[in-house]
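Submitted below is the structure of interest, expressed as structure tokens.
Removed from the display is one protein chain of the complex; every other protein chain stays in position.
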Amino acid sequence: MNADNSELQELYRDLILDHARNPRNFRRLEDATHTAEGINPLCGDKLRLYLIVDANDQVIDAGFEGSGCAISMASASLLTETVPNLSVTEADACFNSVTDRLTKQSSNDTAPATADLSKLKALDGVRTHPSRIKCATLAWHALHAALNHSPSSATTE
Amino acid sequence: MNADNSELQELYRDLILDHARNPRNFRRLEDATHTAEGINPLCGDKLRLYLIVDANDQVIDAGFEGSGCAISMASASLLTETVPNLSVTEADACFNSVTDRLTKQSSNDTAPATADLSKLKALDGVRTHPSRIKCATLAWHALHAALNHSPSSATTE
Amino acid sequence: MNQPQVTETSDITYCRSDFPALHQEVNGHPLVYLDSAASGQQPASVIDAVARYQREDHANVHRGVHTLSHRATELYEGARDKLCDFINAASRAEIVLTSGTTESINLVAQSYCRPILQAGDQVLITWLEHHSNIVPWQLVCEQTGAELLVAPINDRGEVELNELRKLMTERVKLLGIGHVSNALGSINPLHEIIADARKLGITVLVDGAQGMPHMNVDVQALDCDFYAFSGHKMFGPTGTGVLWGREALLEAMPPYKGGGDMILEVNFDNTVFNELPYKFEAGTPNISGTIGLGAAVDYLQSVGMPNIHEHEKALHRYMVGKLEAMDGLRLIGTAKNQASVQSFMLNDIHPHDLGTILDHQGVAVRTGHHCAMPVMQRFGIPGTVRASLGLYNNASDVDQLVTALEKARQVFA
Partner (left out) sequence: MNQPQVTETSDITYCRSDFPALHQEVNGHPLVYLDSAASGQQPASVIDAVARYQREDHANVHRGVHTLSHRATELYEGARDKLCDFINAASRAEIVLTSGTTESINLVAQSYCRPILQAGDQVLITWLEHHSNIVPWQLVCEQTGAELLVAPINDRGEVELNELRKLMTERVKLLGIGHVSNALGSINPLHEIIADARKLGITVLVDGAQGMPHMNVDVQALDCDFYAFSGHKMFGPTGTGVLWGREALLEAMPPYKGGGDMILEVNFDNTVFNELPYKFEAGTPNISGTIGLGAAVDYLQSVGMPNIHEHEKALHRYMVGKLEAMDGLRLIGTAKNQASVQSFMLNDIHPHDLGTILDHQGVAVRTGHHCAMPVMQRFGIPGTVRASLGLYNNASDVDQLVTALEKARQVFA
């Protein structure tokens, strides 16, 4: 493939395509303690994120449902693998870390030490695709909304 | 005066200034048979024209009231001197004749033979002042409206 | 004239050089602009008309005796005359200048419908409509207690005429219907539909946003009551548009907005509104944009709407042939009578991803719901990829689209 395609491959890495095709934790959590919807009105991405947070403010499970492009689906899927076993504060810090990483030129890493965000590097390809950043951050906005009990619908508008 | 001023003098001929300062027939005709208002919303010219038409469809008197710029006042004043003793049809033909004369490059004269429109040549200066044509024709539009029983308010919009 | 050929050398594709924006590289590839249904590019004559106006003639219109104001007014009102002539309106009083289709439709919803609608009355639209021809009616129905009826469409993306007819009763006070669907390209059989509506005394508003760029529009021949369109879809500036309406209807409607220019006389206890079309044009209008729209009309007339229509028809046929030949490609919208707007899906690749991959190759298409969510729901899809062709597109654009789609297939293989 030529140079041209390398950038595309950077965006659609195998890990992304894999998560998009086979999203992990793609299920409604009936006993969710926290939930929020994420809508990207411009491209029709729409998902609902479910979290179970225990009495010690630990996230113990995460799931999502919805439909969207490969980037938003993969990002949501990766999210549900990332946040379990983090505290609410740590999980919310992941939101900042991911959005900073994707939207800012350089960013000091704000990720909590306990979180393994290495897989999320797979999303880095969107940095050069500004029109797709909203897709990559959609699930994380929903996470932030769910954890902060803000209006039940988050958009990346 | 220089060339520059000659065009201005063409517009503000002595006859115009005289009629503007001392408008003839500037009065309400209590027993008017026809009347119409003329409004030029853009510059605030506003006048009401009164006509007395007898049983033989002859205009026997004309008057007006209102306020406006020199051109519109003079034109209305000249109108009230022009239409008495004309038939309704002839008076209406004057409307066409005056508006054609002022708005068209060349025009075949549609004036009724019985009408003396020579004084109206004093208005010719507006031909080179397109933004003032509405002022010069306002009273004539009111004449046309009054004679044709169209809505009681004419505008030169 | 012979059927224009779909080749670089056909007469009409010379137009392409008139459009500066088309001559650029995007992501290292020559731009292939297939998004004219969202917004058209402008010929240099339009861009220059706007800039020249600003450099030489600008002043506020209607209110001034000075030279610039007079020139600005002549240019602005001259554009109205061109529009009047272009759609064959009976009178310039019927050409209400607005900021676009959306505003034109809202004007009718609020000034025509709102005062007359009562609980029990109905407004009828179709499943094909753009949000701008749905939401204004939803709002006015909510305000008045009227009911919104929606005529269904079939699997080709055509309005089901029998169902539409069943819904047309004297309870329906207005039918709002698109000329051409922006999502699927379907051209509605307006003559037939309007004739039926006429018989029942139903007022008809046509959303002409997608009609104007593709075909000759004659509002008197159409026999509708209102026709709404946008400047930017017909290669003019954004922020411009027209509501054409029958004079008698416009005359009877109360003003939409209050402000300067729409009045003859303001008193605190009694304000007299201006005559048509000014009654509906409150405030300083989009002078430069409207002058640009006038230049766009000149341009379209110089090319000729019938030529444009034939060119696009042939090119659309060519594109459909190529797309149909692709494995896993599913056309969405296959109306018998279709404008040069084509939606499709490729395998299970999400339209948004497809759009990105095409963009990488310089091919600009629109992806998503195209402001026609009900259409997407009807087809059970989150959105489509839409390639829309304008007078400046050519066969090579289509070929590059197909090549780019092949590459997308590889990425997602």
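The first chain written gets the first letter, and so on, giving A, B and C; residue counts start at 1 in each chain.
The rule is simple: contacts are C-beta pairs under 8 Å (C-beta built on N, C-alpha and C of every residue); 3 or more make two chains touch, one makes a residue touch a chain.
Note that this is a predicted model, so its numbers are computed, not measured.
Across the complete structure, the visible chains that the omitted chain touches are A, B, C. Only one residue from C:H179, C:H352 or C:K407 touches the chain missing from this view: C:H352. In the complete assembly, the contact with the undisplayed chain comes from B:C69, out of B:L29, B:L49 or B:C69.
Considering the whole complex, the residue from C:I116, C:L139, C:L331 or C:V402 that touches the absent chain is C:L139. Touch with the hidden chain on the side of subunit B covers residues 4-5, 7-9, 11-12, 17, 42-46, 67-71, 129, 131-132, 135.
In the full complex, subunit C contacts the hidden chain through residues 20-21, 24, 26-27, 31, 33, 35, 38-39, 41-42, 46-47, 50-51, 54-60, 63-69, 99-103, 105-106, 109, 130-132, 134-139, 148, 150, 230, 232, 237-240, 254-255, 257-263, 265-268, 271, 282-289, 352, 355-356, 358-359, 363-368, 370-371, 373-374, 377. Residues of subunit A in contact with the chain left out of this view: 39, 41-43, 130-132, 153, 155, 157.
Just so we're on the same page, only the chains that are shown with their structure count from here on.
Between the CA-based centres of subunit A and subunit B the separation comes to 77 Å, rounded to the whole angstrom.
Averaging Cα coordinates per chain places subunit B and subunit C 45 Å apart. Of all residues in subunit C, none touches 2 or more other chains. Of all residues in subunit A, none touches two or more other chains.
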